[in-house]
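As you look at this complex, bear in mind that one protein chain is not there, while each of the others sits in place.
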Amino acid sequence: MTYTLQGSTGTWEIVCGLEVHAQVISRSKLFSGAATDFGSEPNSQVSLVDAAFPGMLPVLNEECVAQAVRTGLGLNAQINLNSRFDRKNYFYADLPSGYQISQFEQPIVGRGEVEVELPDGSARRIGITRLHLEQDAGKSLHDQDPSRSFIDLNRCGVALMEIVSEPDIRSPEEAGAYLRKLRTVLRYLGTCDGNMDEGSMRADVNVSVRHAGEPFRTRCEVKNVNSIRFVMLAIEAEARRQVEIWEAGQEVHQETRLFDPARNETRSMRSKEDAHDYRYFPDPDLLPLVLEQGWVARLKASLPELPDAKRARFVRDYGLTPYDAAVLVAEQSIAAFFETVASGRNARLAANWITGDFFAALNRTGRTIETSPVTAETLGALLDLMADGTINGRIAKEVFEAMVDTGAAPADIVQQRGLRQVTDTGAIDDAVNAVLAANPDKLAEYRSGKDKLFGFFVGQVMKAMAGRGNPALVNEALRARLSV
Amino acid sequence: MSLDPATVRRIAKLARIGVAEGDVARLQGELNGILGWIEQLSEVNVDGVEPLTGGAQIALRLRADAVTDGHIADAVLSNAPDRVGDFYTVPKVVE
Partner (left out) sequence: MTLTGLSIAEARAGLDARDFSAVELVQAHVDAAAALNPRLNAFITLTPELALAQAAGADAALGDGSAGPLAGIPLGIKDLFCTKGVRTTAGSRILDDFVPPYESTVTANLLRDGAVFLGKTNLDEFAMGSSNMTSAFGPVENPWKRAGDPGAVLVPGGSSGGSAAAVAARIAMGATGTDTGGSIRQPAALCGLAGIKPTYGRCSRWGVVAFASSLDHPGAFARTVQDSAMLLQSMAGFDPRDSTSVDRPVPDYAAACRRGVRGLRIGVPREYRADGMPEEVDRLWRQGLDWLRAAGATIVDVSLPHTRYGLATYYIVAPAEASSNLARYDGVRFGHREPGHDLTELYEHTRAAGFGEEVKRRILIGTYVLSAGYYDAYYLRAQKVRTLILHDFDQVFAEVDALLTPTTPNAAFAQGEKMDDPVAMYLNDVFTVPANMAGVPAMSVPAGLDGQGLPLGLQVIGRSWDEETVFAVAQVIEDAAGFSVLPALRAGVVR
């Protein structure tokens, strides 16, 4: 799938790389013992270390290191046994120490890659350049007072993983698929909740354009885009802007921009007057971070089955299509739901029910897999009722809707509503005879060669039996009767 | 390498230290005196030498992930030159 922009001077290709800031799941902050919970009272989750009081010193959180290593392993990336923390120096109201502790020259995780599945069924590999640990900043509130901004340091010092991709992304769709896949992997690993609304995953988008086959042109960075949809829109808007500039015979200047969703355009950030010069240097309050190979190996051994492996297993063991498998592994809870339903049953049928009626019901009722009245057990029971001939497929849809409405077990619904399938051939024969008698003209047409009317008769018989006739027996009885 | 007045102003800006225009020339002289003197390091052969980044020759120690701090807003704000409730304040920042 090739995505291009058409300009007056020819066809333009997008070159895009993403820097994702993912908030690490940990109880306490990267370098202090203050809590990381979201939405607490202002400055309540702040230690004197976070507020950069004189003489306060950072001490690294082991779990944050483990989470970064788990993530690196999940991204098939190089784990650097020797890494280092550097200071990135700049002044800002929500950065108390005047520097952010980050990893510049020696990140904890090096090269890796992510395979993303596109809606057309194709797959792309997106390279990961690096992953490093760093501190989040605090929060400034600008709308509380006419002349002052208020500073809350609760988030200040919370651990972030900055995950930098290679400039391998060539379309907004690929960017979206990459972010969804990254989020899936992080959630599987339990290293980030991937919640973009609460800001626990944020993306900086680097965009440039070029004619196919050209070397890279100047890129611009669109900062802090906070939803997958906005990332896709921002890429398109920024690429369009750049194409217009190049085609007007002008130069794109490297700069930092912001995406304005209301106007669907990017704009230059005001604060670029002083060129950034972060003066990175190794943080002298910290020492080199040295990991033991054995520790990394133990983390690796304890990782859950990851989406790619699970998808391959679903294709291999359950005979699913790669696309269905990819849909089912997008979330661990869905994959587990599927495996419960599929266990000892027709797995493809289970997959169809889940990706079809079940997802549709969740959408319609605004529920999640955790709050759904239909459980994996009751959905499995429904499939069992079909398999043993208690109900037919058509009645199963009706029973399912009743399950969605009431949360009742399918056997009870069948019992109460008398939906049990009719296999009594006498009753079927009576219905066939009645339908044929009521439709002499159609019968004549059929007899004169209009074979397609067979389906009409089946439908009429089922209708007459309130949908409860066994479809095979109905077919058989009709065929026998019509061949006479 | 020697500093020109523009560089003096640029690093003062980076360091967020207000410097009166009348002080630039004096600072330029003082800083160049110091830089000229430390220039002697350029005569040391450092080929193949690893940089020494810290004072202690050990690996970093890690702490357990436990909440051991926080809920001390009073202490955190006890020295604030200006506060509103439990917020610090700064002149309004326009983004």
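Before moving on, here are some points about what is shown:
As written, the chain order gives the labels A and B, with residue 1 at the start of each chain.
Convention: a residue touches a chain if its C-beta (ideal position, glycine included) is under 8 Å from a C-beta of that chain, and two chains touch if they have at least 3 such contacts.
These numbers were taken from a predicted model, which means no experiment stands behind them.
Only one of A:57, A:262, A:301 or A:437 touches the absent chain when the whole complex is considered: A:57. In the full complex, the hidden chain is touched by chain A at residues 48, 51-60, 87, 89, 91-93, 96-99, 149, 151, 277, 279-281, 284-287. Where chain B meets the omitted chain, the residues involved are 1, 3, 7-8, 11-12, 14-19, 27, 30-31, 33-35, 37-38, 40-42, 44, 46, 49-58, 60-61, 63, 72, 75-82, 88, 90-93.
Throughout what follows, only the chains that are shown with their structure count from here on.
With centres defined as mean CA coordinates, chain B is found 41 Å away from chain A.
Those residues of chain B lying in contact with chain A across their complex are 13-14, 16, 53-56, 58-73, 75-77, 82, 84-95.
In the complex of the two chains, the chain A residues touching chain B come out as 26-28, 32-35, 41-49, 51, 59-65, 84, 91, 93, 140-142, 144-153, 270-271, 274, 277, 279, 282, 284, 286-290.
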